[in-house]
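Here is the structure we will look at.
Just one protein chain is left out here, and the rest sit where they should.
Going by the order they are written in, the chains are A and B; count residues from 1 in each one.
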Amino acid sequence: MYRSCGSFSETYADDMALLRTRWQWLALGVLLVALVAFPLVVSPAWIRFATISGITIISVLGLQILVGLAGQVSVGQSAFMGIGAYFAAVAAVKLQLPFPLPLLAGAFGAAIIGILFGLPAARIKGFYLALTTLAAQFVFQFSVVRLPDNWFGGSAGISVARPFIFGTQVSSTTGFYYLTLPIVVMTVFATLFILRSRVGRALISVRDNDLAAEVTGINVAYYKVAAFGIASFLAGLAGGLLAYENQLAHFEQFTLFESIWYLGMLIVGGMGTVLGAVLGAVSLRLVQELLTLAGPWVAQLIPGARYDIAFPMVNVVLGIMIIVFLIYQPRGLAHLYRRSERYVRHWPFPY
Amino acid sequence: MLMETLLRVLIGGIANGAIYAAVAVGFSVIYRSGRVFNIAQGELLMIATFMCMALFGTGMNHWLAILLTAIAMGLLGLLIERLMLRPLVGQSEMALFMATLGLLLILNGLGTIVFGTEPRLFPDVLGTERWRLGGIAIKESNVLGTALVVVTVVALAWFFRSTRTGLFMTAVAESHQIARSLGVSVTRSIGLSWAISGVVATIAAVAFMSGRSVSPDIATIAFVALPVVLLSGLETVGGVLLGGLIVGVGQSMAARWLDPYTEGGASLIFPFALMMVILIIKPQGLFGWKRVERI
Partner (left out) sequence: MQQASQNTNPSAPPPPLLSVTNVEVRYQGSILVLKNVSLTVGEGEIVALLGSNGAGKTTTLKSISSLIQSEEGEVTEGQIFFSDAPIHNQDPVVTVRRGLVQVMEGRRVLEHMSVEQNLIVASAPIKASRQQLNAALEEVYGIFPILSSFRHRQSGYLSGGQQQMLVIGRALMAKPRLLLLDEPSLGLSPIIVTAIFESIARINRELGTSILLVEQNAKVALNIAHRGYVLENGRIVMEGTREELLGNEDLKEFYLGISASGGRRSFKDIKQYRRRRRWLG
């Protein structure tokens, strides 16, 4: 962790703390207050945007552990979100479980299936493994529709009512924002802890050199599969939230394109850090939102464009961003942020 | 009766397998040159298809239109290599893979913006006749399409094994460093492989799309072709014919005997289930190169 000189730890507990200086506590406090106050000052459309971004952050954090930490590329994150959404919907609608339980059902359900698809990781790696996640993506899309209608609702999906908390239904956009916020914050801190734990270090060693990790006594297969489990757990959690937010669990929300976007968020945000996942998720969702708003306006400029142009536009822009970041800034926005932070701190000196 | 069904399943499977083989050969040509797994291969096929149709629309001779498309696709391949891959030289295989995911988004988006989402009919460039073989109707376009693919793949396999340029590219596939030490230009080989892949995408488009209704969704066919290239092995070129045959016939059998019970799901899921099995049992495929890793 980067600190300016003069700020050092005096005890082991100090050294292990996530937040070390008074300024960091203050910054966190300001950020939390800003997040809580956010819905009071913006329109419902932007509150919904914030909720969706928060849900995306959860899923991308999961992907960060799998890709950024363990180095296993996944192009099936949205399929695992979909699995989470369906499990949560079934738990909420069919089993009538009270609110937080369906989310957990979705998360654990997705984790189990994620581990199942992650099992080949014991034998293969690299993009061969990415292909198994691709298979997961298609198997999900193709099978959900064709399973009996009374299981997962067939092509109609499952409608989910907004959750009840202490007997009152959280139906407003703002209410759901406040419901999502603590879950997002909790996930962020949980991921921070995983990154700094034994598991996190083991995963990093697997990423950097799996053979070397294996001979130093790390059970590579176990940790790879565990990374799949954690990633799909968070994907499932996010998927469940999304089902509540949209009041629908439907396979068309969880396409391969979404999966690639999540990976793109990691590339743009930066691999290996929580900050990267958060920055990537928020910035790409913002780009997507702005392009969707600009869509009709752009459609007028292109003669003969009668259809929805926003979606392909998002694809083109995101694709370009992925490639540009890979070429010019492989460490992502998080690295840019750190550099500018350092620049501001040292100004007017170069270093 | 059973014989007839079996024959029909077999013939349908071969026709499907041929198109998978045509897409798969595009994967392997690119992979072997630069260790790039081009996940956007299906998008190249889609662009080739629509470019062809746009040229047909001008009233031009069909074969001339196809030739022009092949040239344009070859140039597109070179352009991709120049703009996207050359700046990424020296990056990990993973980074290159992710770059092709970005390429997939770009090409898919551009294809949708330019050509629209509505399905359109691709003209019957390969003929419309139906031939009868022992009581089974066979479409002329299927036979010619399959033959076109087989000829293309065999020609490519011969190219990589017997011509000097092909051998240079195979050397690049083995090791960039050895190739460089022998005076073989690695960047030129990679560029050439992307150009070949673009041309192959055009051939696949002609062989498969003739007389079908097409939309940008056809890019998905590339994912169904993935098990083919995994089954045959990423470095082989000729092997895709066998891989295509196995996957095509297997899928066709799943469609005939399992689909009635699974609402058409079995034939869709079959390739991906097969892919999982291959990845677990023999990731390097039937004819691929097994690489021993050292620390």
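Note that in this section a residue touches a chain if its C-beta (ideal position, glycine included) is under 8 Å from a C-beta of that chain, and two chains touch if they have at least 3 such contacts.
Everything numeric in this text was worked out from a predicted model, so none of it was measured.
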Not-displayed chain touches, in the whole complex, chains B
Among the options B:L6, B:L64, B:L133 or B:I178, the absent chain makes contact with B:I178
Contact with the hidden chain, among B:A95, B:L167 or B:L258, goes to B:L167
Absent-chain interface residues of chain B come out as 90, 161, 164, 167-168, 170-171, 174-185, 235, 289
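To be clear about the criterion, only the chains that are shown with their structure count from here on.
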The distance between the C-alpha centres of chain A and chain B, rounded to whole Å, is 32
Residue positions on chain B within touch of chain A in the complex are 37, 39, 84, 87-88, 91, 93-95, 97-99, 101-113, 116-118, 223, 226, 230, 262-265, 268-269, 272-273, 275-276, 279-280, 283, 293-295
Residue set of chain A touching chain B in the complex reads 71, 73, 75, 117, 119-120, 123-124, 126-132, 134-135, 138-139, 142-143, 145-146, 209, 211-212, 215, 257, 260, 263-264, 267, 302, 305-307, 309, 311-323, 326-327, 330
